[in-house]
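Removed: one protein chain of the complex. Kept in place: all other protein chains.
For chain A:
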Amino acid sequence: MGQFRFHQYQVVGRALPTEKDDKPKAYRMKLWATNEVRAKSKFWYFLRKLKKVKKSNGQILAINEIYEKKLTITENYGIWLRYQSRTGYHNMYKEFRDTTLNGAVEQMYTEMASRHRVRFPCIQIIKTATVPDELCKRDNTKQFHSENIKFPLIFKKVRPSSRKLKTTYKASRPNIFK
């Protein structure tokens, strides 16, 4: 459960000091990437779009990974994103239930890839937030808010307890009813 593909980084950078401006403003950004190198690259991508500074005339002051403090509470995560489809850019708001923000972001990327065929480079996360139960908009997350949640597992997948015990043929039919 601690293995996330996407890590959250905080990147701080600024333009290099010049004679004209020896105290350039520093900008901080929180973003998701698979590793630090990609995080720095993504930082420059966004900063270039907002300020007149490039990697060649700028410097990264700090890059730190942000870790989740508590892994044992279930939260509703709302993610606002901007993605590029085959026909243009669209904004989207998605909700996910997970224990960690990194897990929710990973869910978001896999869901965008499966539902909309959008890959990682074409998605920009605008904002993420933990949403309290009353403010959730999606029925799919709201259905898990009930205190008395109760549902049966209707299909029991019969599988050996380790892959070593896997065989092609079994002596008897499995019982898939719980």
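Here, contacts are C-beta pairs under 8 Å (C-beta built on N, C-alpha and C of every residue); 3 or more make two chains touch, one makes a residue touch a chain; residues count from 1.
Everything that follows uses one rule, which is that contacts and distances are computed from a predicted model.
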Chain left out of the displayed complex - its UniProt protein name, from "RCC1 domain containing 1", "Translation initiation factor eIF2B subunit epsilon", "Putative 60S ribosomal protein L14" or "ATP synthase subunit b": "Putative 60S ribosomal protein L14"
Touch with the omitted chain, as defined above, among A:Leu16, A:Leu71 or A:Leu135: A:Leu71
Residues in chain A touching the chain absent from view: 1, 71-74, 96-99, 141, 144, 147-154, 156-157, 159, 161-162, 177-178
